[in-house]
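Shown below is the structure under consideration.
Removed from the display is one protein chain of the complex; every other protein chain stays in position.
Letters A and B mark the chains as written, and numbering starts fresh at 1 in each.
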Amino acid sequence: MLFTLISGILIGIFYGLMGLGLNFIFGVMKIVNLAHGDFVMLGAFGVYLAYSVWNLNPLIALGIELVIFLAIGIPLYYGFVPRLLKSRDPEMLSLILFFGLSQVIESLASFAFGTNPDTVNPTVFGSQPVNIFGQSIQMSWIVAVLISLLAMAFMYGYLYHTKIGIATRAIMGHRTEAMSSGINVHRVSAIAFAIGIALAITAGSMTPFVLGGIYPSMGVDLTTTSFAVIVIGSLGNPLGTILGGLIYGICLMLMQTYLPSWSSLVPYLLLILILLFRPSGLLGRRERNA
Amino acid sequence: MRKRMLANVLIILLLFLLFAVGPSIYQNQSLIFQMMVFMALAQGVNILYGFTGYLPFGYVGFFGIGAYGAAIAVNLLHVPALVAVILGGFSALLAGLVLSPLLRLSGAYFSIGSLAASEILYNVVSNDSLQPITGGPYGVNLAGIFDEQTSYVVMLLLLVLATAFVTYLRSSRFGMSLIAIREDPVSAEMAGIHVVRTRVFVWLATAVLAGLVGATYAWHISVFYPNTVFDLSVSIFAIVFTLFGGGTTVLGPVVGTILLYGLYNAIGISSPQYFQLIYGVLIMALVLFLPNGLMSLLTRRGIYVP
């Protein structure tokens, strides 16, 4: 039981990180990045590639990935989002547009990596398990959790202690007013978009250690899971995402321990129940009229 | 008005002839059958998304429930095939009733919610512990009622029915009031339209359609697995075909299905990754440059499209 709880909390923190990028982009731009899970997948394969080909430490691989994907995120934003936001129904069309992107990424990844699952040696961070409250936990999990906490701390610092972060929060609150108060909405949003993708990549880099085998078509499930996490918390609220991740992680671990054959239902059941009975999420207040 | 009526009748007639004569000209009957399946589902998506604005990512859930409803009716209740098809539609109706609270959600929330719902249905049906009833992950065998010809005819009738329903929506005050609800539910209420009841009716109608189609599909292929009939790409195909052709029209989903499903058969089966790539690029181009589908090329120029 204790092990279940501890691993639930640890994996929950990781899931919080996974939802963070999706939620951040939604919060700022009110668009749904359905390719989110595919970016997570790319992050995972980046680490796999770096490790299996160049024998690079995953943390160094992550550093390189972040630079690359921050650089990809900005043009990606300018290519799609401004046009999308001008359209008749940005939210619905974003769903379809990013689904298309997710298909493109998935097919390209299948060309590059084949369709069979790949794994990264989980002992790359040391094979010695760590002892928490008398329970031994794999070192790679600890690294994943530390990375997640670091990313969350970064987000907090960014949103509350930098000028551009404060502008970002202004846009999250009132887009049109932010625009009229002289904030360069597109520049701030482009950076937010790139950060959202970088967060997905960060979560992805730890995926091989937390979830095991990685494969190009894993993106859809990861997107749904991320969506479940942020809906549990509440859309557009970064703090809620962490709470959502924790609840999700603990529920998942409990189910895996006591009702393993039904555990794949957890994300979907939680998602539906929260949508129907607490439509604004656990931390939300606003009416859900997206 | 009379001209439009004539155009509608003509479309239905042509569609009927196309698929009635199709198998005797083109040998691959299963391909033509599948095309009818997707066209009927695309019309279902069209009714729901085109007319009421709900984009059902999980539409395949009703298809799968229909297939399994029919399969269970055959294997456990030993009913004749046609009764099983009707029971398949009925099971989808029940699922639709249970899931009708989803209509309280809007926009992306509804889409994702319906996706989650179909995944739940899939996970329940394919669960090992339900093997005595559903066959669990090991699939279903309906060899006892196998009848390629009759199931083909039933599918054709369903397609005609679905298309006729869309032409009705396209030309009736009821269809107009659906668009009114989609455009502004509050004003629609003030126009005296019973918004909730109308939405639920359309939702159930599309659920039954997908259920009947799923049941007939099960009958036609006779051996299938949970991941065949709950495959998410079934919803996605139906959605993309509809959007590509153009929603809220009769012709859009028809044209979209013929073109894209044709493309899928030309390259999709032999090299799925290439298809996925082309498909993905196409979807993105569609949203960015032609968000109202192919038919909007005509309607934009003031040409009426049925």
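Methods note: a residue touches a chain if its C-beta (ideal position, glycine included) is under 8 Å from a C-beta of that chain, and two chains touch if they have at least 3 such contacts.
In this section, contacts and distances are computed from a predicted model.
Chemist: Match the chain absent from this complex view to the correct UniProt protein name in "Xanthine dehydrogenase family protein subunit M", "Two-component system, chemotaxis family, response regulator CheY", "Tryptophan synthase alpha chain" or "ABC transporter ATP-binding protein".
Modeler: Hidden chain, UniProt protein name: "ABC transporter ATP-binding protein".
Chemist: For the chain that was dropped from the view, give me its touching partners among the shown chains.
Modeler: In the entire complex, chains touched by the missing one are B.
Chemist: From the list B:31, B:124, B:176 or B:258, pick the residue that touches the absent chain.
Modeler: B:176
Chemist: Residue by residue, what part of chain B touches the chain that was omitted?
Modeler: Within chain B, the residues that touch the unshown chain are 173, 176-177, 179-180, 182-184, 186-195.
Here is the rule we go by: only the chains that are shown with their structure count from here on.
Chemist: What whole-number Å value describes the gap between the mean CA coordinates of chain A and chain B?
Modeler: It comes to 32 Å between the two C-alpha centres.
Chemist: Which residues of chain A touch chain B once you look at their complex with the stated criterion?
Modeler: 32, 80, 83-84, 87-88, 91-97, 99-108, 110-111, 220, 224, 227-228, 231, 261-262, 264-265, 267-269, 271-272, 275-276, 279, 288-290
Chemist: Quick check: in the complex, which residue numbers of chain B touch chain A?
Modeler: Touching chain A: residues 53, 55, 101-102, 104-109, 111-113, 115-117, 119-120, 123-124, 127-129, 232, 236, 239-240, 243, 273-274, 276-277, 279-284, 286-288, 291 of chain B.
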